[in-house]
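With one protein chain removed, the remaining protein chains of the complex are shown where they sit.
Each chain carries a letter (A and B) given by its place in the written order, and its residues are counted from 1.
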Amino acid sequence: MLRQPRYRVAATVFAMLLVAVLVTGSLPQTSRAQSMTTLTFLGPDFDEWVAFVKVANEIGKPMGIQIKPEYLPWDNVFQKALIDYKSGVKTWDYVYVYNTWIPGLAAAKAVIPIDDLMTTPAAKKAVAPEDFISLTTVGLQFQNKLWAMPMLAAPYMMGYRTDLFADPTEKKAFQAKYGYPLAVPQTYKQLMDVAQFFTRKAGATLMGKPLDQDFYGVVMANKSGGFLFHRYEHILVAFGGDLIYDPKTMQPTVNSPQSIAAAKYYVALHKYMEPGSESLTGGGAERIMASGRGAIAMDALDNMLSVLPVAKLSKIVGKVSYTLLPTQVASRPHANVGDANGLAIYALTQHKAEAFKLATAVLNTQGTKQVMKEYPALIPMRSSVIKDPEVRTNYPNVFNAMSSFINGKPYTTFIPPLKEWVQAQDIYEQALSAAMSGQQSVEDALSGAQAKVVDFFKRQGYVK
Amino acid sequence: MDARELAPREGEADVLLRPAARARARVRDRSAAAARRARWQIAGIIALLAWTLPPFLYLVMLSIKPERILIDRSALFFVPTFERYTDFVASGLAGPIWTSLITSTLGALGTVVLAGLAAMTFRFLDFKAKTVLFLLILLPRMFPPVTTLIPIQLTLKAMGLIDTKTALVILFIGFEIPLAMWVLHTFLADVPRELAESAALDGASLPAIVLKILLPLAGPGLLAAFILAFIFNWNEFLFPLIVTSFNARTGSVAIMSFTAGYKKLQWGALATLGVIMTIPVVLFVLAFRQSLVRGFTAGALKG
Partner (left out) sequence: MGMKWAVLGSGRFYFWLMTVPAVLYVVVWRLAPAVYTLWLGLHTYNIVYDNAPRWNHLANFVQIARDGALRQSLGLSAKFGLIATAAEVLIGLAAAMFFDTDPPGRNLLLGVFLLPMIMAPVVVGTAWGTLFDRTVGYIPYVLHLLHVPQPDWMATPGTAMFALLVADAWEWTPLVTLLLFASLQAIPREHFEAARVDGASGWQLFRRIILPQVTGMVLVAAGLRLMDAFLELDKVFVMTGGGPGSSTQFVSMFVYKQAFQFYELGYASAVITVLLAVLGAAYWLYLRSYYRALGAANL
């Protein structure tokens, strides 16, 4: 009977079952040292947070506190924090937050504002709020409260190939073609010229040598689903447009002249971007730049810094420098939309005091420097760290970029804390994507989007 | 050897009518046909492999390609790096994969048992509510479960089962019952009703009929349903994501945390994890392939 195959299968399965039950039953529970408090952290598996956890455990050990991280895909962090809070799950102590999530988390009361914890002078001193670079931290503020400990700023900048811009052959050719000297673009018109100039097919020469692959003027990540709009919004703002609507009147301005001009510009610039940008997220675009196939990258500074200067990942180490985004409208120099990441304390945490204690210890000046040692691409949000002489010498990229950012005083704005922002953005983004793929003209696409956004705002009661 | 050589030539027609000659002709026919068959089969095998393997091999290649040249398409020959695999081992992903293994298997088993019993009953009994009940069981499969996350999470919390393997097993069993029932229902179509009926008329009780007659004949179907349920459970992402945190994390959730997200898409890491998540199941299927196929072909034995 045992020779019959189905019985053999059944027997094997049964045996596996038995083994499984035994193993599950006998798995040793991780024992906790009596004195150690373990805090849980819900966040994305990004290098900066891995570094944070490591440093936090080092700093926390003498305090008797340890961190146990749970890494999830970035989008899912918000969802899980929200759903867990709504179902009364008490697992978490720390939650990673991104600035656009703050209004939602605040409304749902899923995290505790830092302000609510700064109840004593000692607590205030531990946080040192006056040390924050407000240009970067205002994104983590909502209704006059700070909702998360600032950790990583992500200003959008341009990374450019210094060797290309210094090359005499290229300089001569550029001057001949465009009538002005080749330089890092200061205006969007110049950016278009430079992008056009450097976009070459395989076989053409670059810096005197023939190319074995196509070369692109600008490298960007244009995937639908937020990335595209995230890259485009800086240009929209630079051209004088609103971020979808005029906050004073709540009237959508999707097809305003400025918006149309910005979209037209972007569609034209798209010709000089790497094809397939529509399926790329941030990391992918930077990989392409890092393999030496682009002249300029426009991205979050920490994205670029985590790939381009890293020897293991990049072929252009030492050949990249960073600068502010170009200008279009004079009243908005080097316009950009800010990006901030922070550490929030979960509303149902069982260890509020310890969480606050450790967070302030790790994210103060000294702690931040320690995290930077683990993750050199960290863009700190404290001016004391930027000004620190050690940082200046050890992380010249970060120092230079952030100095130019702070000193250059670019026009910085943040995504408005509108409850329906994601929907409005989605409508605009789809229109832009349709225009980029040639399905519709820019005017038609944006007019259609305007109608949809107006309709949507009417339903939500923002406009009549 | 082609047909022309076998066609009767002038004056040879009567030669071919002799038995020996005819026998030789038949043998030549058969070996010619066999050779043609073998060629077709080889072509078929090559076609199948060419269709199935390249994307997987591509992933394997990506997983051992050094980062710097990862997107250089012309770089087909390179010194491989196994760093990503050692990172994986060091990063403790073995736990989630083990959780996936246990919960997927137990879930699939439960599914097959429950669905099998129900399907057999549906097949061989006529009762009034049959079609309705059948439809009721199939319909939920069409619901994308997104909106049910919160109520299910709340129910599990009320049962005290948040972040446990038990919760996953319970959910997995339920998810695939409709699929399993549907598949089994069709397999059972091959089993003639008269067998069950005559046994019933002879006075056999229902469980006896099920165990002694239906179960052996439904073997292939049960196996197919088990494998399908296992694979769907293994790749289930949304519910394990929401329902578990640390203790019962599954491999599919662990994989996803390495990927996408708005910042750092790491093709190499994703490829590595794709390979790692796939290998156990592939080994499982390959290990059981004899039984698997024999299970399917058992149906051919019925006269």
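In this section, a residue touches a chain if its C-beta (ideal position, glycine included) is under 8 Å from a C-beta of that chain, and two chains touch if they have at least 3 such contacts.
Remember, predicted model here, so these are calculated numbers, not experimental data.
Undergrad: Of the residues listed, B:L106, B:M181, B:I213 or B:A229, which one is in contact with the missing chain?
TA: If we include the chain that is not displayed, B:M181 is the one touching it.
Undergrad: Check each of B:I64, B:L93 or B:I170 against the chain that is not shown and name the one that touches it.
TA: Result: among the candidates, B:I170 touches the missing chain.
Undergrad: List every residue of chain B that touches the chain not included in the displayed model.
TA: Spelled out for chain B, the touching residues are 37, 41, 44-45, 48-49, 51-53, 55-56, 58-59, 62, 71, 73, 114-115, 117-118, 120-128, 131, 133, 135-148, 150-152, 170-171, 173-175, 177-179, 181-183, 186-187, 189-190, 193, 196-197, 200, 205-207, 210, 220-221, 224, 227-228, 231, 234-235, 237, 252, 255-256, 259-260, 267, 270-271, 273-274, 277-278, 281-282, 285-286, 289-290, 292-293, 296-297, 299-300, 302-303.
Undergrad: Which positions on chain A touch the chain that was left off?
TA: On the side of chain A, residues 75, 79, 82-83, 86, 104-105, 107-108, 223-225, 228, 274-280, 284, 287-288, 293, 419-420, 422-423, 426, 430, 433-434, 436-437, 439-440, 459 touch the unshown chain.
To be clear about the criterion, only the chains that are shown with their structure count from here on.
Undergrad: Taking the complex as given, what residues does chain B use to touch chain A?
TA: Going through chain B, the ones touching chain A are 66-72, 74, 98, 101-102, 105-106, 109, 149-150, 153-154, 157, 162-163, 165, 216, 219, 223, 241-242, 245-246, 249, 253, 256-267, 288, 290-291, 294-295, 298.
Undergrad: Which chain A residues qualify as touching chain B in the complex?
TA: 5-6, 8-9, 12-13, 16-17, 20, 23-24, 40, 44-47, 68, 70-76, 79-80, 83-84, 86-89, 91, 212-213, 226-227, 230, 280-284, 287-288, 290-291, 300, 302-303, 306, 312-315
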